[in-house]
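Left out: one protein chain. Kept in place: all the others.
Note that the chains take the letters A, B and C in the order they are written out, and that residue 1 is the start of every chain.
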Amino acid sequence: MTEIVLREALKRGLEEALENDPSVFMMGEDIGEYGGAYAVTDGFLKKFGPDRIKDTPISEQAFLGAGIGAAVAGLRPIIEFMSISFTLVAFDQIVNMAANLRYMSGGQISVPMVIRAPTGAGVQLGATHSQSFETWLAEVPGMKVVCPSNSYDALGLMRSAIKDNNPVLVAEPALLYGTKGEVPDEYYEVEIGKAYVTRTGSDVTLISYGYGMRLVNEAADKLAERGVSAEVIDLRSLSPLDMDAIVASVQKTNRVVVVDTARRIGGIMAEVSAELQQRAAEWLDGPVMRVGSDDVPWPYNRGLEREVLTDADDVLKAVAEGYGL
Amino acid sequence: MTEIVLREALKRGLEEALENDPSVFMMGEDIGEYGGAYAVTDGFLKKFGPDRIKDTPISEQAFLGAGIGAAVAGLRPIIEFMSISFTLVAFDQIVNMAANLRYMSGGQISVPMVIRAPTGAGVQLGATHSQSFETWLAEVPGMKVVCPSNSYDALGLMRSAIKDNNPVLVAEPALLYGTKGEVPDEYYEVEIGKAYVTRTGSDVTLISYGYGMRLVNEAADKLAERGVSAEVIDLRSLSPLDMDAIVASVQKTNRVVVVDTARRIGGIMAEVSAELQQRAAEWLDGPVMRVGSDDVPWPYNRGLEREVLTDADDVLKAVAEGYGL
Amino acid sequence: MVNPTKSSSKSKSKPAKSSKNGKSGAVGPDESDVAASTDHRELFRQMFLIRQFELACGENYSKGLIRGFLHLYIGQEATGVGAISALRKDDYIVSNYRDHGHALARGVDINRSMAELFGKATGTSKGKGGSMHLFDVVKGFMGGHGIVAGQLPLAAGLALAQQYQKTDGLTMCFFGDGSTNQGVYHETLNLAAVWKLPVLFFLENNMYGMGSSIERVRAGGIDFYPGLATYEIPAVEVDGMDVLAVKEATEIAVERIRAGGGPQFIEAKTFRFGGHSVADGQKYRGQEEVKEWETRDSVVAFPLKLIEMGLVTKDQINDVKAEVYEAVAKSVEFAEQSPNPDPKEIHNDVFA
Partner (left out) sequence: MVNPTKSSSKSKSKPAKSSKNGKSGAVGPDESDVAASTDHRELFRQMFLIRQFELACGENYSKGLIRGFLHLYIGQEATGVGAISALRKDDYIVSNYRDHGHALARGVDINRSMAELFGKATGTSKGKGGSMHLFDVVKGFMGGHGIVAGQLPLAAGLALAQQYQKTDGLTMCFFGDGSTNQGVYHETLNLAAVWKLPVLFFLENNMYGMGSSIERVRAGGIDFYPGLATYEIPAVEVDGMDVLAVKEATEIAVERIRAGGGPQFIEAKTFRFGGHSVADGQKYRGQEEVKEWETRDSVVAFPLKLIEMGLVTKDQINDVKAEVYEAVAKSVEFAEQSPNPDPKEIHNDVFA
């Protein structure tokens, strides 16, 4: 076991793949000479050279699309976006091309490509730079979407994502790059499509992913103080979504709160909530409680941003409101 | 009262605005000389001239964005997309600019712009041309999204959309352009943000919008045959969403099925379902049942497309499964 | 760098003149060359095949057996056939929604192509793609694509792989005049140029993007190739109604790319004789313009020229025609008789 920050874990996953598989290469803005906007690829250019670490123009449509082409031809491109907010300019390529090509070609084509992007609000970047589009992309058939909340998952999911034969979005919580966590020295993978029960409990299930795990863990601690035993689930994979794990937990606790640090409205937690109705309604002692950030654009001011951003107190409030705990 | 097809109703709304308000003008691909891909603007170029009916290059980012600028400067642009599928190439402009500008400027700016786009599957256009992105845009704070299911609403909503001081997406169900409906001769508007109970009933609430209204009406007819009284709600407005009307109906019927002809997964019906949990869980005799199309890209073959597309039978099945009716 | 040839025609309603530049203009074939004669016959066969295939598509659309959007290649046959004849088997081709001609010229099976348009299980994409999405990966035919200009980065990426894998293969990418107004077109040209990708950008300038004459929607007039200088991409213009001129211009560009010259650009001036799709009434243009272009129909003119030059006989032409009629009729039969895909198929091919 070694303790490394999440950034390092991602980096290790990338580095390993670059070392072991010559068909793996990277593209993105300022990933080379600059070392990456969040320093994930720092040192890569020197180590792997410009053929494999490709600095791109600010042309997200073109380089994401070129990644698709390279993947179709048998390579394993890894594309970095400086922010998930900038995926919007390439949404057509992601949704209409990467995700649809296999189906439209009757299965002749596969697109083994990884898209990496920092996601989420919390550092005062304002309305255009603080979004969480992983929740939209998780709704696109043909796409897989994962989001690690810790170093272990970051490395394990990255390994799986690079090996996957489909387009996989790895959404990296920007607020967690510097967060430490233990990582085994021996090789392991984290399977895409499997949620993880990070803490077992019997009274209420708290579900989140990415940065939201901070909140639910904090809430679970506070609940424990007052004798409420929370089970905590980290989705890890937004698509495929591991409804089986979620349903199993709810069948045990009969209470559930879903939590997203992205906007409360819409997104992946609306999906989890709706699907729970279909698959576990009879097990529930109350409504599926939903917690998330306010339905407004992200403001710059620190206080306002904190006000919009949901927190552990909101989770506790939801537990109380929904289930009187 | 006059009976006109939905296309004509939209056309009347546009024509009226062009006649009465010199700040209204239109932009879009082939809306002028060609007459519009779905002929909604047929004859407009001749009547209003090229300054007001602007044929654009195939540059959705630029002309949608130019619409934003013109709106900011006080005009009331109406932008036509040939298909809602093509909004993807302009998603950044819609989401990051149109919807955010007011907030980012601290309220100094407003964007009174209408975006019109045919939406939905059903005519064998395949994976890239059959999508329903109104459900994503309905999640964006700052955007309003409406979708008429009949001529009356088409005209009434178009009038309100053009008068609104915010960006409003009018999603036009492509399958309904030729569907007839009655429209009053005197002036009226349909308020954005208000759902409509199209049929009152006591046993179960069926909720849908746009082309989905065909299905729920058909299902309601069949339910009536066997003595089940369905209340039917047409959302009409996906954002703002009229949860009050939905909750009121569910409090009466205690049973609810939400129906989308877009994919079942995600989207607006996940939102309605999740929110119903929070606001009406105690009134429900069973789970919020959710009906929609399969979670796959749209295939071309007619039989396959029909297989993917949800239908009235699926609605009946959900009523039976959820509530034994 | 190839010097762009200056177009002599500036009017929108006039067919493009044969390029005056000998290099890319029509050059008489060596009359003593038997192989060339076979080649010529093959070029004609392909053009005629495409024409008849497209006519059959139109008919079967009227009958309701083909649905969705249907964009025919009628009028542009010489362009696709000439261009693709200059490629090797290991090259890639990427097309847009007007893709039947490119697929057939590439040798994609005619039966499976027609079956795809009929939406049948035997289709190239198992009936899931339709007219706009023919694919045959074994043949290097990497698809028709429905979003205007959306196929350009795909082509750049295929070329990137060819470069990365140190092959001397290349990728040919077709697109229309209207698609140059999409931002992604420019992003891709720049990327390809910066990275010197082995990609041949092939513009089929048929003067219209749906109902929009280029002159109404493009600053810079009807010639696109001079603008490529901005990206330092060598560009030439060629008469897209002249299959030999297209072939030769393409051969030159292909050679340069294989020699490591990076991306090249060819603009073929051509014309679709029909509407944008079969649903288009063509209110936006006069019939004289269409008629004038039709006088240069390569499917008619090319065999006449071959006969005149004594390169083939009338009988040989008739033999080709008979063969084509039969092949097309059979493809329709094949498509009609093929089964629809199993409804369960909807869940396949979503993930690899």
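What we mean here is this: a contact is a pair of C-beta atoms (placed from the backbone, for glycine too) under 8 Å apart; a residue touches a chain by one contact, two chains touch by 3 or more.
Worth saying up front: this structure is predicted, and the values here are computed from it rather than measured.
Chemist: Consider the whole complex, including the chain that is not shown, and state which of C:Asn190, C:Gln316 or C:Asn348 touches that chain.
Modeler: C:Asn190
Chemist: Using the document's definition of touch, tell me which of B:Glu29, B:Asp92, B:Asp295 or B:Asp311 contacts the absent chain.
Modeler: B:Asp92
Chemist: Which of these touches the unseen chain: C:Asp39, C:Asp168 or C:Glu232?
Modeler: Checking each option in C:Asp39, C:Asp168 or C:Glu232, the one touching the absent chain turns out to be C:Glu232.
Chemist: For review purposes, identify every residue of chain A that touches the missing chain, sorted by number.
Modeler: Output for chain A: 29-30, 33-35, 37, 55-62, 85-86, 88-89, 123-129, 294, 296-297, 299-304, 307-308.
Chemist: Over the whole complex, note the residues of chain B touching the chain we left out.
Modeler: 25, 51, 54, 56-57, 59, 61-75, 77, 92-93, 96-97, 101-112, 141-142, 144, 165-166
Chemist: Identify the residues of chain C touching the omitted chain, counting contacts across the whole complex.
Modeler: 181-187, 189-190, 193-194, 216-220, 226-227, 230-233
By our rule, only the chains that are shown with their structure count from here on.
Chemist: Just grab the chain with the largest centre-to-centre distance to chain C, centres being mean Cα coordinates.
Modeler: The chain lying farthest from chain C is A.
Chemist: As a quick test, compute the distance in whole Å between the mean CA positions of chain A and chain C.
Modeler: Each chain's C-alpha centroid was found; their separation is 42 Å.
Chemist: Could you please state the distance in Å, as a whole number, between where the Cα atoms of chain A are centred and where those of chain B are centred?
Modeler: Here the centre of chain B sits 30 Å away from the centre of chain A.
Chemist: For chain B and chain C, what's the span in angstrom between their mean Cα positions?
Modeler: Centre-to-centre distance between chain B and chain C: 38 Å.
Chemist: Please list all residues of chain B that touch 2 or more other chains.
Modeler: Within chain B, the residues that touch at least two other chains are 85, 88-89, 126-128, 296-297, 299.
Chemist: Hunt down the residues of chain C that sit against at least two other chains at once, touch-wise.
Modeler: Each of 125, 127-129, 133, 145-147, 150, 183-184, 350 in chain C touches at least two other chains.
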